[in-house]
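To start, the structure itself, in C-alpha cells.
Here we show just some of the chains, and they stay where they sit in the whole.
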Amino acid sequence: MKFAMFGAGRIARVHGQTLTEHPDVSLEFVIDPVAEAAESVAKEFGAQVTDAESVFANKDIDAVLICSSTDTHADLLEKSARAGKAIFCEKPVDLDTSRAKDVAQIIKECGVPCFIGFNRRFDPTFQSLWDQKKEGRIGNLEQLVITSRDPSPPPASYVKVSGGLFRDMMIHDLDMARWMLGEEPVEIFATGSCLVDPEIGEAGDVDSAHVIMKTASGKLCHINNSRRAAYGYDQRIEAFGEKGMLQAGNHRASEVRFVGDEGDTIEKPLFFFLERYMPAYRRELQEFVDTLLKGQEPTATIEDGVRALELADACVESMKTGKAVRLD
Amino acid sequence: MKFAMFGAGRIARVHGQTLTEHPDVSLEFVIDPVAEAAESVAKEFGAQVTDAESVFANKDIDAVLICSSTDTHADLLEKSARAGKAIFCEKPVDLDTSRAKDVAQIIKECGVPCFIGFNRRFDPTFQSLWDQKKEGRIGNLEQLVITSRDPSPPPASYVKVSGGLFRDMMIHDLDMARWMLGEEPVEIFATGSCLVDPEIGEAGDVDSAHVIMKTASGKLCHINNSRRAAYGYDQRIEAFGEKGMLQAGNHRASEVRFVGDEGDTIEKPLFFFLERYMPAYRRELQEFVDTLLKGQEPTATIEDGVRALELADACVESMKTGKAVRLD
C-alpha cells in the first residue's frame, strides 16, 4: 500500500517513521508549502516531494496522511475523499462545525475509510483502563473525572487562531469522555477563567476551565483543564463504577525514588504530548494501516471528530450563558 | 471547665472520651431522650444524667456539646447561647437556612463562643495540605477538585429527613471548598443523578452529584459525590496552583503491599468516617477546649455553618433550573 503525507512538521516525522517500519506499506510522497521542510522529511523516509494535485491524480496512491495545518484539513479531506483515497487526518476536522459536518457527509458519500487522529485512545494506559472497564471490572460506569493540564500556555497569538481552549485543547478530553462513557452526553455545563496568562484573556479566551456533562442514563463526567502545570503534562482519568474505581495515572521517564530529608520523591510526569503520547502516535497509525489492510472500520471516525466539535461549541455557549446546554 | 453533653450516640462517645483525657476539663452531665443511652454514656465517663433545663440553669456549667439529632440543633443552640454557655455543635446548624441565620444572629448577640463541628478541617492530611498551601508551596491557588464518596448509601428513609445529598453529605465538601479556596464562591452549578439506589430517587433525592464553583478572582472548584464506593470511604482533595499540585490521599489501616500474579496491591482506604476521621474528631474538640481556655475565636464558626447551608441550597436550586446560581 502506497501513502502520501501532507505536512512536514513534528507529527509528520513521527508518522513517517511509523510508516517506514511497517512491512506492508511505503511512503511515496511528501507535500508541504515549505519546500525545505518537505525535502528534509522526504529524504529522511526515502520519499519524493510533490504537490497535492499530483497525489489526487495518482492512481497508485492508496492512502493519505493529513498532518498539515488545521486550516487545510477540511479542504484536503474533501479532495482526498473525492479522489478515492483512504484518509488519516489529525484532529480537528475544522474549527467550524458546519463545515466539518459537510466534510463528514462528503466522506460518507465517497465511501472512503477516514480515521481521525484522536491519539489518546491509543495510549497504553488509557487503553488498559478502557479494556478493564469493558471487561466489567468496575461494573456499570457511573462517573468520570478527566484531568488534563498542559505544562505551559501557548502564545496568545496561537489562541486567536486555534479556536480557543475548548476547541483546541479540551476537544481531546471531550473525545475521551465520549469514548469512555460509551454513550452520548445530553447536557453540558462549562465555565472558565483566565488565571495563567492575562494575554490569553485579552485574546478573548480562558486558560482554566471546568466542565460537567450528563448522559441520558445519568452518568456524570467532569473535565478540568489548565494551560499550566509546573510539574509537566498532567493526563489522568478516574472512572467510578458500582464495583470500584479505575485510575489512569501519569507516565514517568524512570522508576527511581529518592528518599531524603525533604521527603520521598519520584520523577514528575513526562513533559508534554510528544513524550507522553509517542507510543500512542505509533499505535494509532499502525492501527489505521491494519484496519485498511483488513478492510475494517477505523476506530476513531470523522463522526467522532464532528461530535467532539459539537461538544466544544456547547461548552463555549454554556460559558457565555451560564446555563447547561441540552444536546440532542 | 465543666461540660454538659446533649446526645448519647456514637459521636457523643468519641467526644466524651476526648473530654475525659483533657487535663483541664470535666464532663459533668449527659442529656438524651433515650434514658438508657444517657445512663450508659454518663457511666462510661463518670458524669450524671440530667435534663436540658437543669443544664441551662446551672451556673457551674461553662460549655455544652450538642451531639443530638439534627432537628434539635437550632433550639439547643439558641437556648445554650441565651444561657451564656460556650457551644460546640455538630453540623448542620439546621436544615432550614433562614432558621440557621436566625440562630447565628442570636449567638452573635449573646456573644458566646460557638464552634461548628466541621471535623474534616482537623484531619491531619487535609490540615497538612492546607498548611502547605498557606506556606505558598503551590503559589496562588487556581483550581480545586474534591472527591467525596461514601462506602454505601443510607436507607431512603434517612434521605427524606436528612435534607438530601447536598445538605447532608456535600455540605462537608462545600465547607472544605470554602476553607481551602480562602475566598467565597460567587457562582455555583450543580447536577446529579440517581445511579446507586432507585429508592433514593423515589424519595426525591440524587445519590450521585457533580458541582462546579467559581470565586470572584476566578478560582474554579469541582466537587464529586457518590453514595457508593466499593472500596471504602473516598476522601481526596487536589489543589492546583502556579507552582504545582497538592494531593490529599486516603488513609489505610496498614502499609502492607502484596505483589502476586494478579498485580501489586496495597490496602483499600479505611471503611468510613469513624475510621478515617477519628483523629480529626479528637483534634477538633481539643482545639475547641484550647480556644476556650485561651479566650480565642473558634476555627469553624456558626457563620461557616450558615454559608455551607447557603451553598447547599444553591446546589439544589441549580440542579432544578439547569442554571448556575449567583451568590452575593
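Letters A and B name the chains as they come in the text, with residue numbers starting at 1 for each one.
FYI, a residue touches a chain if its C-beta (ideal position, glycine included) is under 8 Å from a C-beta of that chain, and two chains touch if they have at least 3 such contacts.
In this text, all values refer to a predicted model and were calculated from it rather than measured experimentally.
The complete homomeric complex described by this structure file contains 4 copies, of which 2 appear in the displayed model.
The definition used in the following text is that only the chains that are shown with their structure count from here on.
With centres defined as mean CA coordinates, chain B is found 42 Å away from chain A.
Contacts from chain A toward chain B in the complex involve residues 140, 142-143, 145, 147, 149, 187, 189, 191-196, 208-212, 214, 218-222, 224, 226, 228-231, 234, 238, 240, 242-245, 322-324.
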